[in-house]
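Omission of a single protein chain aside, the complex is shown with its protein chains in their original locations.
Showing chain A:
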């Protein structure tokens, strides 16, 4: 681990100022991923700006019915929050499907969105990785890639985003609140993370020095039937092989609103826009779901080791959509 400076910020402005004053700085939230990566020599920040004590630890009800989640709200607290459990069950379920109890107690909302891929080649500085060292190559492409992407990858990177939370936020049409030297702005959760293209070193659209201050859960998806399901190698403390977050609102026997997102299939949560378009206005039948998913997954290009992901994702989505459409039968 390289020696580094440490600054504790008392306010958002102090944090962004400290970041600007320390070239090569990183924000430190719960530290559950960043500190590991520092030990591995994957991250070598010159300074850590500790944002863990910023007053961003509350979940607020907004006048329009939205819910504003502070960036420092711990994953455990967010999962257990009554308003989240009531109105956004998909979010609570996604959080509880992630990591372990100890990690969820430490991990923050903002930090969860900024965690790096768990691709083993990214985590091993002795191997090539375009995300870690642009231009060095992709170790996973020539190596082992059972856990890697089947959608939206590029020749330079086949990594997946490991967050469960981000998948739920994508399905819920949440927004990410940011603050930086150019002021505050928000981005749709679906546009916060990037596809790798030729720049896999950029996981997100965040600008240098910008800080996540919170997440907005919109009124439009509050209280709608929603669910998260994750397939994994063991029953707890394992990243997804594939996961699905779904929000499904029926009206007069047809789909009135649907949000469907996949985890572990791509470099970002994969919002299934094509499937959604096919379902809007349609009756929620198994055939309709199958057709919609067929459209969505038609572009999947599995690699040597991960062909299983496509049927797995399809079956997870069919199961979750089916349950949301016919809650009484489950």
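Simple rule for what comes next: a residue touches a chain if its C-beta (ideal position, glycine included) is under 8 Å from a C-beta of that chain, and two chains touch if they have at least 3 such contacts; residues count from 1.
Everything below uses one rule, namely that contacts and distances are computed from a predicted model.
Comparing "Cytochrome C", "Iron ABC transporter permease", "Xanthine dehydrogenase family protein molybdopterin-binding subunit" or "Chemotaxis protein CheA" against the UniProt entry of the hidden chain yields the protein name "Xanthine dehydrogenase family protein molybdopterin-binding subunit". Within the complete assembly, A:241 is the residue of A:12, A:25, A:224 or A:241 that touches the hidden chain. Residue-wise, the contact with the chain that is not shown comes from A:312, picked out of A:15, A:260 or A:312.
Across A:8, A:85 or A:118, the single residue that touches the chain missing here is A:118.
Within the whole complex, the absent chain has one touching residue among A:142, A:256 or A:294, and that is A:142. Within the whole complex, the absent chain has one touching residue among A:78, A:215 or A:231, and that is A:231.
On the side of chain A, the interface with the absent chain consists of residues 1-3, 39-41, 100, 118, 120, 125-127, 139, 142-144, 146, 231-239, 241, 286, 306-309, 311-312, 315-316, 318-319, 322, using the contact rule stated above.
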